[in-house]
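Here's a structure for you.
Note that one protein chain is taken out, while the other chains of the complex remain in position.
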Amino acid sequence: MTAATANDVPLSWYEASARQRIDALVDAGSFCEFIGPELREISPHLAIFNLPEQFDDGIVIGRGRLDGAPVLVAAQEGRFMGGAFGEVHGAKLTGLLRAARALKQDVVILFDTGGVRLQEANAGELAIAEIMRAVIEARHSGINVVGLIGGRAGCYGGGSLIAGTCSRLIISEQGRLSVSGPEVIETNKGIEEFDSRDRALVWRTMGGKHRYLIGGADIFVDDQALAFREAAIATLAIRSRFDPNVLQAEQKRLERRLHRFGDVEDAIEIWEVLGIDQPTGIPALPTGAFLRAANKRENADDAR
Amino acid sequence: MTLDDILASLFPNGSDVETVGPMIAGKALLPDGRLIHVLGITQGQPLGVEEAIALAERVIEIIATRDRTPILLLVDSASQRMSKRDELLGLSEYLSHLAKALLVAEAEGHRTIGLLYGGSAAGAFIATALTTGTLVALPGAHPAVMDLPSMARVTKLPIDVLKAKAEATPVFAPGLDNMVRTGGVHVVWDDAVPLAPQLAAVLQRPQGQDDRGRLGAERGGRQKAAELAERVARAAASPQDARRA
Partner (left out) sequence: MEKLSFRLTAPNRAGGTRAQTIVGVVASGNLEVLLERSLPAGTCTIDIATAAHGFGAVWDAVVRDFVARRAAGGLRISINDGGARPDTVALRLAQGVRKIEEPER
């Protein structure tokens, strides 16, 4: 890393805003925003519901540099409408990914989302589908699309499906990655299926440590902007490919996961099957000790 | 139309399509003699890890043949399976994997056509129907992100108020018409006439770019998405002054 260009102010990724995260992620002063807030490209649909708008519709996109290398960046603001995808929010990310393919530039997506924005659900759902297609088309042309997960809103719903199309995922303990959120499962299937107020259950079922252990994420980092930055730089240095062979490897990887863990009831049993010495102690471990304990984890190298 | 009716109308020369549980798999001959693969999920069932990996496996087998045969994906599902077990096992990866398989199939020369003939919702809708190259629907299909009663609960608005708002915009309420107007469904077939020629017409369309944004703009259901995505691409391509693009 180039010391002169690093942003090394301590900053909790979880607590930071989308703009703070971008500033801390890319080389100092290198960020240039596309369709910035001064253009007031707000959602045309929130007014129908008498809801407040945000000038960037909850996503900041643009270009910057990571250790000197040009990169396109998108950051969702999880505090605005839960970072959810609406028409404008989604189209900004779609456009960025299409640009990445044309410009042959890697993309970093800072996820912080509850999924589709219900007030514009159809537009949001289509945006997710368009984004997934654009990610895969970009990856087909040799571009890395790296996802960072560690925000307040987690990475839920359609956001989790987009994350699944990325070439690499970097996650912190606070990052939650799941299709249905705890409240959605509880509302639809009852508290016996999932008690959304049981925070320990939420973390060990959907949280960053579990995802890292089963190969659902590739790099586990502290809840620090600098840690995400260093991991992103290291990840982008590796050219990941995407072709039918990778798809086949992922098929085997996900079949193996079902075979190994398909009958298990709880995350702790999965960690036990993985051969971790004291599985019940995993949630309390600090990063260094956790990474040592995780040496028998499943990984998704060349299979994502 | 029942699944059997649909298959009979699509493939008058007969088809070899099996339904095992909620899964559809098989093949058929098109009237012009060409082969088409038929896959799908039926009976309004949820899409969980098992269903997604089984469908993906079939798509990957088709890709491995390198014969560039088209794939018809029939969809009548619920949403993704909402369970602790599915999420524990990483359902998002399984759904994305299925989506990736369909996208790779298309990139490898297999036309992918989705036929929505029943329900579908949320993550299941995204990972199946919405990932095909061209999505068509039959009258009576009922796609949804979330049903109005659930939406009323989340938005804390009375259902009558939501219904009134849904009259004014296609952007949020469930339903086929709204999915057509926002560009997600290419065309709704006529179920009063044979489906085979309608499928042939879709297969004759050249394989192209994702044009759902443009369709949504033309049909008035999504007026900003396509234009904004293009502006972003222009801003990214301009060497400086991206802010003003």
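When the chains are written out, they are named A and B in that same order, and each has its own residue count from 1.
The working rule: a contact is a pair of C-beta atoms (placed from the backbone, for glycine too) under 8 Å apart; a residue touches a chain by one contact, two chains touch by 3 or more.
Note that the coordinates shown come from a computational prediction; the quantities given were computed from them, not determined experimentally.
Visitor: What are the shown chains that the left-out chain touches?
Guide: Missing chain, whole complex, touching shown chains: A.
Visitor: In the full complex, which of A:A47, A:A69, A:A102 or A:I191 touches the chain missing from this view?
Guide: Answering carefully, the residue with contact to the hidden chain is A:A47.
Visitor: Looking at the whole complex, which of A:E38, A:D243, A:D263 or A:D302 touches the chain that is not displayed?
Guide: Only one listed residue reaches the unshown chain, and that is A:E38.
Visitor: Suppose we count only contacts with the excluded chain; which residues of chain A make the list?
Guide: Residues 17-19, 28-29, 36-38, 40, 47, 50-55, 77, 79-80 of chain A touch the chain absent from view.
The working rule: only the chains that are shown with their structure count from here on.
Visitor: In their complex, what parts of chain A are in touch with chain B?
Guide: That would be residues 32-36, 38-39, 41, 44-45, 48-49, 61-63, 72, 87-88, 90-92, 94-96, 98-100, 102-103, 116, 118-130, 132-134, 136-137, 140, 157-158, 160-165, 177-180, 184-185, 187-189, 193-194, 205-206, 210-211, 214, 216, 243-244, 247-248, 250-251, 254-255, 257-258, 261-262, 264-267, 270 of chain A.
Visitor: With touch defined as at the start, can you tell me which chain B residues reach chain A in the complex?
Guide: 49-50, 53, 56-57, 60, 63-64, 80, 82-97, 99-101, 103-104, 107-108, 122-123, 125-127, 130-131, 145-146, 150-151, 153-155, 157, 165, 168-174, 178-179, 182-184, 210, 212-213, 216, 221-226, 228-233, 235-237, 240, 242-243, 245
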